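Left out: one protein chain. Kept in place: all the others.
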Amino acid sequence: MGAPAGGEKKLLEISSGEAEHVYYWHCGYYMSQFLLGLRDRKTILGIKCPRCGRVYVPPREVCGRCFVTMDEWVDLGTEGYIYAFTVVKLPYIDPNTGKPIKVPRTDIYVKLDGADTCLMHWLDETDEKKIAVGARVKAVFKKRRRGTIHDIEYFKQI
Amino acid sequence: MARRTAIVGVGQTYHTSKRKDVNGQELINEAVKRALEDANLTLKDIDAIIIGNMDHFEAINYVDCWSVDGSGAFMKPIMKVTTGGSTGGTLGACAYYHVASGFFDVVMAIGWEKNSESDTQAAISTCADPILERDFFGGAIGPNAAEYAMYMKEYGATQEDAARVAVRDHNNALNNPYAHLRKFITVEDVMNSPMLCWPIKLLDSCPRSDGACAVIYASEDRAPKITPKPAWVHATAVSHDYVYFGDFDWEAMPTLEATATRVYKRAGITNPLKEIDVMELYLPFSTCGVIWMEHMWVCSRGESPSLIRRGVFDMKGELPVNPSGGVLSTNPIGATALIRIGEAALQVMGKAGDRQVSNVKTAMATAFGSCYWFEATILRATKP
Amino acid sequence: MDRAAIIGVGQTKYERGKTKNFAELVYEVVRKALDDAGMELDDIDNVVTTTNDFWDGRTIACMAIAEAAGSYGRDATNVEGDGTLSSFYGLMRTLSGVYNSTIVTTHCKVSEGSPRKLFNQAFDPVYDRLLGIDAISSSALQARAYMNKFGITEEQCALVSVKNHRNAKNNPYAHLPLDITVEDVMKSPMLAEPIKLLDTSPVSDGACAIIMATEKEARRRAKRPIWVKGVAHCTDAYRLGERDLTYSSALETAAKKAYQMAGITDPWRQIDVAEVYDAFSYMELMWYEGLGFCGRGEGGKLIESGRTEMGGELPVNPSGGVLSAHSVQVAGMARIAEAVLQLRGEAGKRQVPGAKVALAHGINGICAQTHCVWILSSEER
Partner (left out) sequence: MDNETIFEVVERDGLLIHQGVIRVPYTWAAGEVASKFYMGLRDKKIYGIRCPHCDIVFVPPKKVCHRCFDNLTEWVEVSDEGTLETFTIVHYNEPELHSMKAPFAYGIIKLDGADTGITHLIGEANLNRLREGMRLKAVFRDEPQGNYLDIKCFKPIERANHG
């Protein structure tokens, strides 16, 4: 009877250990076309709304504003400018690996020429003083490409 | 048609960085019991419950079902809503519609988070599209930083203007016993704090907290019997528009403008600066406290810094903002926006203690989703 | 309560490994529901989506489908849970006086994740999650408790599977239409005693959308509005060891409340067709009892009598039910959509002739901790 012995007030924690969840996400037609464009043609594809004319990257089936199906593909090439950037300095846990990311790492929002939305990627420069919003950038492709966003290794300032 | 609905009780935990002494259910229970106590109700009086958080912070699937021991939902209706950072706003709206529809008379909304149970940035970065954006999403700080950089250039605002917002919120928190960070700071402290992403510094940004909040909504029949001065819900509104992070127009803040426009229209507000007595705003960075006032139509473009310098949004100013200390001092993410609603309600009910703004007739609370989902609520001392 | 009606429904075909992504699935059903209602998105003033961050594999999963659901520029919100719950929230918004017409969407691609591991996350991380228990093994505990108490046999459970897979042959959306016998079910691989492979529901991907409107809007727009007569949900205790696993009081409570709203005093006679959430075969028998279709412990006898088959007095799951298509979070809304088709007389080969009152049922959580019951009717009064 009575309270557990010892009267010791210890507060425990339960750990998830190395738990992981594996998914197999279907890219669907539109994202697949985009990724195959990177892999096979080293180009970045956008898609244009037939009603409002907005050019979306990454491409997708529906223009949310007009609620119409889009089918006009636009070859956006590989250049644009930096719309926003972050130099990540504090390592956080990479959800892909459960281990800290390597810092510094520069995340950028690229407004590609001819696009109305931004593509997210990395910049190969981590010195804030050498990065400017509005600077021209160009995608640098890998030699071996697999149909992923990392077929672009990074963007570099021109 | 719509039944009039009011907030009649608010409860929250003493927010802190880590609550090792309670599990999630027990944390929730503290807020629930305080809300019941505040409204002088028992669990029997509650007809339905809504709960929300962000799943990947604690990795609990079917939180509504799991919560029963804390939320009190045993043999009651409960459902879960979630929209990221704006979850608290979504919860408040959901409770409002539960009552306004006529299905339920007394309804409790619960927001909670135990951010200490995982790496917040790891969990939040899974909100980005896994195939195209996840690897490049180091948080919302970059775009906010760029937004303020552009703003300074265009309107002559300074880093000190943002620091003044941080000072205001942090120092207001000294009056709020529930706030997580309660430390007096100066503009100089903010300016000297570590640079996270130019021009945003450590003291310009929000912490992560363990905490819960519960807010009780009641119908027109029931509310006046529960409390002599309920906070009547006059309007709620939501707007958002993105799928990918890259989609958003950082300069124009279309979703904030749309939300503000919509909620003012529904509440019949034409001049927010004059007609609203206090605001509890979801400002994740102090810079947002400069720019967003303009997108909320409180003042015209470029005018916000001068209002901040004049102290218009200070406790004794014309339109006090964040008497509670806001998100910069307390941020249990799934609860954060519901705390805004709860604090706004306390102001209307005249129960905000040391952080009370005198004679509040109209209060506004906002919610901000981790990427540009805005919600807003207008509460008044008078019935709609 | 003011009245509201369902005026449009849309479903994908349910199958494993659908190639469309979340947004494309949702766009498909929103388009179908709008076409079904004869509406354009401009006619819709608010949106409720349904997502689950675990099944979808991303936090704030509602981001992925915002454009596809028609959320742009609209007042939108998001529920996490079974589609019957998000539909109920959609109904509340419709009746709040703030809106005229609401679209509610739900989607799930169960095949893309690891269902057992994702469901294990519903268990208490501080206590029993470490046991590695999942939906099948926890339901097996419930199945045995129920069967042992009332002498329900495995063959009686198997009859549910036989009936529903056969019904699925009449449903073009179903994932697993099958011609099977009780013997086939009994001989199918044992997973967690007494649950065998053919007692379980398939891993299905799919999406569903419904459009609800106020009475005024429904009258203006819909040729055949289906009126919502009653809805209620209720949640049992969290821990299995604290519940009566042999009978669902939460279902009884929800059903009684929904019946009361709808003026139903004798569910067996007043309801013409029911679509229930049979994630496992034994569940359909338990739900008969909780819904008051028969007495406690009489579910086995009821299925044997054939009275819930097509052509029986109260056909249950003419669509093939969840045993024939189980897209988590979608399956409950699919029950509503199927009930609507029945009441409009548009259910094709699975039509129950002359159905005027239908029941749709959804569940949520471990061993159906939460139940939600809907009563729909083609008749106004």
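Read from first to last, the chains carry the letters A, B and C; within each, the first residue is number 1.
We take it that contacts are C-beta pairs under 8 Å (C-beta built on N, C-alpha and C of every residue); 3 or more make two chains touch, one makes a residue touch a chain.
Computed from a prediction, not measured in an experiment: that's the story for all the values here.
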Inset, instruction - Would you mind listing the shown chains in contact with the chain that isn't displayed? - result: A, B, C
Legend entry - Residue touching the undisplayed chain, where the options are C:Arg144, C:Lys256 or C:Arg307: C:Arg144
Inset, instruction - Out of A:Tyr83, A:Tyr109 or A:Trp122, point to the residue that touches the absent chain in the complete complex. - result: A:Trp122
Inset, instruction - Give the residue, chosen from B:Phe74, B:Tyr155, B:Trp198 or B:Trp297, that touches the chain omitted from the document. - result: B:Phe74
Inset, instruction - Spell out the interface residues on chain B facing the chain that's missing from view. - result: 18-26, 29, 33, 42-43, 56, 58-59, 68-70, 72, 74, 114, 116-119, 122-123, 126, 130-131, 134-135
Legend entry - Where the missing chain touches chain A, by residue: 1-6, 8-29, 31-32, 35-36, 93-98, 101-102, 105, 122, 124, 146-148, 150, 153-154
Inset, instruction - Using the touch rule from the top, list residues of chain C that touch the missing partner. - result: 19, 57, 116-117, 120, 125-134, 136-138, 140-145, 148, 189-195, 237-242, 245
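As a working rule, only the chains that are shown with their structure count from here on.
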Inset, instruction - Between the chains shown, work out who touches whom and classify the graph as line, ring, star, complete or other. - result: complete
Inset, instruction - Would you mind telling me which chain pair, A-B or A-C, is linked by more contacting C-beta pairs? - result: A-B
Legend entry - Chain at maximum distance from chain A, centres defined as averaged CA atoms: C
Legend entry - Interchain centroid distance [CA atoms averaged], chain B/chain C, Å: 34
Inset, instruction - Could you please state the distance in Å, as a whole number, between where the Cα atoms of chain A are centred and where those of chain B are centred? - result: 28
Legend entry - Distance between chain centroids, defined by C-alpha means - chain A, chain C (Å): 36
Inset, instruction - Send over the residues of chain C in touch with two or more other chains. - result: 23, 54, 57, 66-67, 71-73, 118, 125-126
Inset, instruction - Could you tell me which residues belong to chain A and also touch two or more other chains? - result: 16, 23, 25, 27, 31, 60, 64-65
Legend entry - Interface residues, chain B side, partner chain A - complex: 20-21, 59, 119-123, 125-126, 128, 130-139, 141-143, 145-147, 149-150, 196-198, 241, 243-247, 250
Legend entry - Complex interface listing, chain C residues touching chain B: 1-2, 23, 51-54, 57-60, 62-67, 71-73, 75-81, 85, 88-89, 91-98, 118-119, 121-122, 124-126, 231-238, 249-250, 253-254, 364-366, 369-370
Inset, instruction - Would you pull the chain B residues touching chain C in the complex into a rising list? - result: 1-3, 23, 54-69, 73-84, 90, 93-94, 96-98, 100-103, 123-124, 126-130, 134, 237-243, 258, 262, 266, 369-371
